[in-house]
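Report on the following structure.
For this view, one protein chain was removed and the others were kept in their places.
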Amino acid sequence: MTPAPAAPLLQVNDLSIRYGKGVPLVEQLNFTVRRGETVGLVGESGCGKSLTALAVMGLLAENLRTSSGSIELEGTNLTALGQNALRGYRGNRMAMIFQEPLTALNPVMTVGAQVVEVLRAHRRMGRAEAERRAIELLEQVRIPDAAERFHDYPHRLSGGMRQRVVIAIAIACNPALLIADEPTTALDVTVQAQILQLLKSLQRDADLGLLLITHDLGVVRQVADRIVVMYAGSVVEEGAVDAVLDNPQHPYTAGLLAARPHGSFSAQGHRLADIRGAVPPPESRPGGCLFEPRCAHAQADCKAARPPRSAAGQDRSVRCYHPVGKPN
Amino acid sequence: MTPVLQTNDLKVHHKTPRGMLRAVDGVSIEVAPGETLGLVGESGCGKSTLARCIVGISRPTEGSLALGGVVQQGRRAERFDRARAVQMVFQDPSGSLNPRLSVGRIIEEPLMVHRIGSRMERRKRVEEIAGQVGLAPYHLARYPHELSGGQRQRVSIARALTLEPGLLVCDEAVSALDVSVQAQVLNLFLDLQQRLGLAYLFISHDLAVVRYIAHRIAVMYLGRIVEVGPAEAVWSRRNHPYTRALVDAIPDEMTRQDQANLLEGDVPSPVNPPSGCAFRTRCPHARARCAEDVPLLRDRGGGLLVACHFAEEIEAGHEAADRAPVALRVVSGGT
Amino acid sequence: MPRYVLRRLSQAVLVMLLVVIGSFFLVKMAPGDLVDVLAGNSDMTADQMASLRVRYGLDQPVLVQLFIYMSRLVMLDFGYSPLNAAPVLDVIMGRWPVTAILVVSSVVISMTVGTVLGVISARNAGNPIDLSISILMLVLYATPSFVIAICFILFFSVFLGAMPIAGFATVGTQATGFAYAWDVVKHLAMPVAALCTFYVAIYGRIGRASMLEVLKLDYVRTARAKGLPERRVIYVHALRNALLPLVTMAGLQVSALVGGAVLIETIFGLPGMGRTAFDAVFERDTNLLLGVLFISSLSVVVVNFVIDLLYMALDPRVELA
Partner (left out) sequence: MTVGSQSLIVRLLRHPSGLVGLLLIALAVGMALGAGFFFPAGPWTMAGPPRLWPGQNAAFLLGTDSLGRDLAAGLFHGSRVSLAVGASAAVVSILIGTVVGSLSGYYGGWLDDVLMRLTDAMQTIPSFLSAIAIVGIVGPSLPTIIFAIAIVSWPMIARLVRAEFLRLRTYDFVQSCRIIGMSDMRIIFTQILPNCLAPIIVASSVLVATAIIVEASLSFLGLGDPNAMSWGTILGNGRAALRTAWYMTAIPATALVLTVLALNLVGDALNDVLNPRLKERS
């Protein structure tokens, strides 16, 4: 593991996101992404991980807003910037890959034009030069016959190929931060492996900061350096991937790991350790620890107040009054 | 014992503007009472078409299909008997329940269609089944949109159980659920199997899920079964290169692994499949013979059937690779 | 692509066949036939009428008559119009251009104006500009074209005396070239405007809804994530996709406009197809009515076919259908 540089690439401080004036969907979120580092942001549906990504990009829907906290990219507070200034960052210093490659591309524009467009928006490039560069980019994301695919419309390409195009658009202007929101969830497992490998190598080559959002702990283990586990709009545990997954401290992280199907029931006769109940919707989140109603280790004090973020070893924190697992 | 499901060289072909789509192209499978057969494959491999054919939504183009020993003729009059032999649980917990009906009514509907019991008797039965799948009586008055994804899937299961079928076809039944809820539903499936002696045809793209729940696993690629056998044998012996690629592609959350055996490209179109072995275009072991002869399922011992000309070689090579020190494995990519 | 074109073409032929058969039987429902109409205008003996019936094949069974009618159609023979004392084809050819000018200019104007208003409305969704455009749309949408036409006549012709009240051009005009064209424009301005208003409202409403719908889609978010200027996001990424339902609408509109032209041509005394149809109905001139129905349907089918080709050019996905 490389030693941490002084200023992080992305620093999210106490971020809350609200729907209008209603209850917060995401509350008091803290995490950092350093240069050249892959951070896995993990959680189940409705935990606010995608909202967080959109908030960083400044792409939240109009009825949603960041109500407190800051998002700093390379030392600039993005929440203080207007849409015009943000536009200079988007696609340039930070870029994003979405979950659905089928709908992420404009159906009536050729894939080439969609790559060229981002180059010309942020770089002073002539048409011919941008086209040359776009074909290079398509080659870089390993699209076969890139020069021919350049003229194809998205519907001609398979899901995996379309996701490669989306990645080519994202890396076109050499961003410092790349956010990938469930980039492989819609893909088959063999294609997922190809895309993950591509992301990994791109990240390594360009020293990118990669924020990988996923529900799949396996993906995080394979790709990420650090992990941030979210539950019901809040970070419950974070730290180095191997440390967290080998020895989870928060009962939710431990529960997620145990719930994942492993082995064979007919051979070993073991039942999966499920987590009872379901994630509460934002308006009915408990007042105490968010996980308390579903937690097997809950005690009386868990109901009283949200547990604070407490350090649990080097570069590691957990929000729990009664952490499980071995102390570090 | 008579198998609850037996298909013999079943084919389902559809006409498309670009030619004949061979969604299912000669599948022979068997499910014994109380057994779980897991069916895995990537999107477009024909697993859902096969499921729809088994439950009677679409008709086979060729081949035969027997439920509980009764060969299905595809007549409309069969539909009541078929409904009592096989039911289905779907993937999407929001689309599989009629939004305008209460949960109680949704579960009761099969009994109403089959004119079973009086109103009171049906209501009692609904409550009983709801209890079995872990729904409380107050849930019965709710509407689908008032329930969570996991609860909706329980409603689907309850509805499928009212006619007491011997076989449940589960098409990606846990794929749309979050991991913590997925585990609840998987446990429920196991409980119900033990209590009711149900057989499952458990279809999923997720090999880890199938391995956990199934007694036997069948691997499907472009409309055909390429490997079938006892779950652990399929998982650990991986005689077919496709099975091997599937297993290798699963990101393991327990350990970091090197992904040495990545498949190239995408699944070819089932409208125009490659000659010979359909997998050869992506297979690292493909040779000239693969383009000519269609490999048939061969017995590899221990109940494992594999459709690959070079299964012996691959199994041997696979063992050698597992024995080799990790440092020697080539890490591909990373240019 | 040729495959798709071929399929659309065969569908179009089938539709025309249904139109021919349908309109033939509709006309057959009328009490009395062509000979009765002719006889009504002159003194004819029963013998003369019977021989005329034989001559026009009206003594044959209905299905045979249909077959004769259809085989004549193939030769572009629509028969004779007693009302105009001329072959139906000649009558229609003389009047077709008036309706065509009326309909084409209405489509172009209403589509342009409607789309622009719809896009402006969508971009300002929720604010006073959107609200006032929406209210205007509602009023235009609710006002029948003939009411608008009457209002125009009252205001521009009767009250202001600025516009000619009726006709295609000034009666007995000797003007040629540009002067004649300007005369025609002045005469057609009110009819076209009256015919447009309803469709301006339709395009405006659909355009607004379609634009708002498209702006929510993933690829628009991708475009924003690229850091493109908002103008480019709206006009390059969203607009072209939002236009697709409007193009489909244009196909339906052409048919409705030809129908609407009946009222407008009657009110403004224009010698067009709609007026002709109306007269044919009143005078029970069945050959002429069948001819008008056929030619106007044929025009609609042709225009729709062209619109489909246009749609194909706009949406590369269609080739898959």
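Going in written order, the chains are labelled A, B and C, and every chain counts its residues from 1.
In the analysis below, contacts are C-beta pairs under 8 Å (C-beta built on N, C-alpha and C of every residue); 3 or more make two chains touch, one makes a residue touch a chain.
These numbers were taken from a predicted model, which means no experiment stands behind them.
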item: Left-out chain, listing which of the shown chains it touches; value: B, C
item: Omitted-chain contact residue, chosen from C:84, C:222, C:241 or C:296; value: C:296
item: Among C:14, C:108 or C:179, residue touching the chain not depicted; value: C:14
item: Residue among B:87, B:148 or B:184 that touches the chain left out of view; value: B:87
item: Option touching the unshown chain, where B:19, B:95 or B:137 are the choices; value: B:95
item: Subunit B residues that touch the omitted chain in the full complex; value: 52, 55-57, 79-80, 82-83, 86-88, 90-92, 95-100, 109-110, 113-114, 143, 156, 159, 163
item: Sites on subunit C contacted by the missing partner chain, in the whole complex; value: 11, 14-16, 18-19, 22-23, 26-27, 29-30, 138-139, 141-144, 146-147, 150, 153-154, 158, 252, 255-260, 262-263, 266, 274, 277-278, 281-282, 289, 292-293, 296-297, 300-301, 304
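Please note the rule applied: only the chains that are shown with their structure count from here on.
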item: Subunit A and subunit C: spacing of chain centres that average the CA atoms, whole Å; value: 54
item: Length of the line joining the C-alpha centres of subunit A and subunit B, rounded to whole Å; value: 31
item: For subunit B paired with subunit C, centre-to-centre distance based on mean C-alpha positions, whole Å; value: 54
item: Residue list for subunit A, restricted to those that touch at least two other chains; value: none
item: For the subunit B and subunit A complex, residues of the former touching the latter; value: 36, 42-43, 148-151, 178-184, 186-187, 190, 205-209, 211-215, 231-232, 235, 245-246, 248-257, 259, 262-264, 266-267, 332-335
item: Complex contact set, residues of subunit A against subunit B; value: 44-45, 158-161, 188-194, 196-198, 200-201, 204-205, 215-223, 242, 245, 255-257, 259-267, 271-276, 278-279, 294
item: In the complex with subunit A, residue positions of subunit C that touch it; value: 217-219, 221-230, 232, 236-237, 240-241, 314-317, 320
